[in-house]
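Of the protein chains in this complex, all but one are displayed in their positions.
Chain nomenclature is as follows: A, B and C, assigned in order of appearance, with residue numbering initiated at 1 for each chain independently.
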Amino acid sequence: MTAMKSVDKPYLVERQDKPQLTKRLNRIEGQIRGIGRMIEEDRYCVDILTQISAVRSALDAVALQLLRGHTHGCVQTAIRSGDGDQAIDELLSVVEKFAR
Amino acid sequence: MTAMKSVDKPYLVERQDKPQLTKRLNRIEGQIRGIGRMIEEDRYCVDILTQISAVRSALDAVALQLLRGHTHGCVQTAIRSGDGDQAIDELLSVVEKFAR
Amino acid sequence: MTAMKSVDKPYLVERQDKPQLTKRLNRIEGQIRGIGRMIEEDRYCVDILTQISAVRSALDAVALQLLRGHTHGCVQTAIRSGDGDQAIDELLSVVEKFAR
Partner (left out) sequence: MTAMKSVDKPYLVERQDKPQLTKRLNRIEGQIRGIGRMIEEDRYCVDILTQISAVRSALDAVALQLLRGHTHGCVQTAIRSGDGDQAIDELLSVVEKFAR
């Protein structure tokens, strides 16, 4: 029971993170649209690439926030319930995708 | 004169790449919106992270296509006109952002 | 007590991983020496860069193996002992360095 206290609905995005994540994703969506416009308007490639690199960082920040919530929440809960090894393997295969 | 033949308007996105780049960016914009929905709908974090990793790859493909057009076009033109060193330094500082 | 069974000496490299990690690092050391020789012998830059990229992958594999052992071992133990949050924050700050 205590083991479950930090998440009432396990394996989901932490509730308190949702508004910030939504805000960040809306902003990224706007940045992607901005890059589309830069291409339409024949803007200089290097400026477009700089903008893409900024979006990539913003996306990594979202991924890291999700990873943090997931590890403190679901992974911790799984470990306390004795199902840790599978949750950890899954976590690490996701980390591997980002570390490449 | 010959040096300029591959780009009629130097320092811009190669014309022939524009439709494909626009298509790719529209698709990425849709993927970002999809990630927003996954968060709203309380989907499993690991699935959201997998989706973010897919968007990152799609964004890298766009960056690489721009980089290719830029190097074959603007950088090559600059080198042929004798302004190569500056164009190369600028190119490498952009590559550095992506290689990190 | 049960919580501690997977590591008898917490916070250290898993014993069973040590021979393989040592072997991998010896191999990487040899590859680095090989790259030094390639530079001395005026080998083609692109071949040297390809070799550096191979070493980077080998190093990432070592990091991932350590990360796996650390998460299954120390992090899991810390969570079971109730010190999970600090161990998770530390884990994620290391992951962040590799995901960059």
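The working rule: a residue touches a chain if its C-beta (ideal position, glycine included) is under 8 Å from a C-beta of that chain, and two chains touch if they have at least 3 such contacts.
All values derive from a computational prediction rather than experimental measurement.
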Chain B residues that touch the omitted chain in the full complex: 60, 63-64, 67-68, 71-72, 75-76, 79-80, 84-85, 88, 91-92, 95-96, 98-100
Positions on chain C where the hidden chain makes contact: 9, 11-13, 18, 21-22, 25-26, 28-29, 32-33, 35-36, 39-40, 42-46, 48-50, 52-53, 55-56, 59-60, 62-63, 66-67, 69-70, 74, 90-91, 94, 97-98
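Everything that follows uses one rule, which is that only the chains that are shown with their structure count from here on.
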Topology of the chain contact graph, where touching chains are joined (line, ring, star, complete, other): line
Between chain A and chain C, centroid-to-centroid distance (C-alpha), Å: 23
Distance from the mean Cα position of chain C to that of chain B, given in whole angstrom: 31
Distance from chain B to chain A - Cα centre to Cα centre, in angstrom: 21
Per-residue overlap in chain B, given as positions that touch at least 2 other chains: none
